[in-house]
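Structure below; questions to follow.
A single protein chain has been removed from this complex, and every other one stays in its place.
Moving on, here comes chain A:
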Amino acid sequence: MSNLDKFDAKLKAAYQASKQDKPLTLTTRIKVRLVSFAHHFLGRIETWQWSAVTCSVALLFSLWYQNQHVDIDKEYNSSAHLVSYGDFQHIETHELQQGQYLARIDEQKKVLDARFEAAQQQVQEQRYGRLVAINDDAWLIEECNTHTLIELKQSLLSVMPQPKTSVINFNTPVMLALSTANNGQIIAIESTGQNQVLACP
């Protein structure tokens, strides 16, 4: 081996020995990998893609918010009625359909009210209520002390004894007595006398 080759070999050995003596620390190796892998995965999301995602989220939120606003408006408008269904804990609808007596009680209210059984017992007794409105197809009666709105459809009213609407004067409270059968069906309406009883008994 010539002197030049020997010297080259010495240089190479010195360079390689230095490489072996001072290798990369474990911390540096881990850091390099973590940063590189993070860049590999996150770096793929370009700026325009971030912008698109942000705009989409903003648009979705905006649409959701608008829908919420519409719902609130509806609720607000409905409360403008004279008689609001929301003011009552129970809403019952009594009617005759094809000769069949039907009584519908709002299912949600029914489930939520723990005092249902007590109310049912009361139904079997004489019920009193104040006539609050007469619509084209039903009478709306606010029952005394129970926060219940009783809606009596014309189909039922037409087949039961009832006071004549011509004599009803809404300037003073119109108290009604509702006669019920054992099974809770309303079978007659009697006026308790406009000049005698003005409040719930």
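Points to keep in mind about this one:
Just so it is clear, a contact is a pair of C-beta atoms (placed from the backbone, for glycine too) under 8 Å apart; a residue touches a chain by one contact, two chains touch by 3 or more; residues count from 1.
Just so we're on the same page, contacts and distances are computed from a predicted model.
When the listed names "ABC transporter ATP-binding protein", "NADH-quinone oxidoreductase subunit K", "RNA polymerase sigma factor" or "Xylose transport system permease protein XylH" are checked against UniProt, the chain not shown comes out as "RNA polymerase sigma factor". Seen from chain A, the chain kept out of the figure touches residues 7-8, 10-19, 21-24, 28-29, 31-33, 35-37, 39-41, 43.
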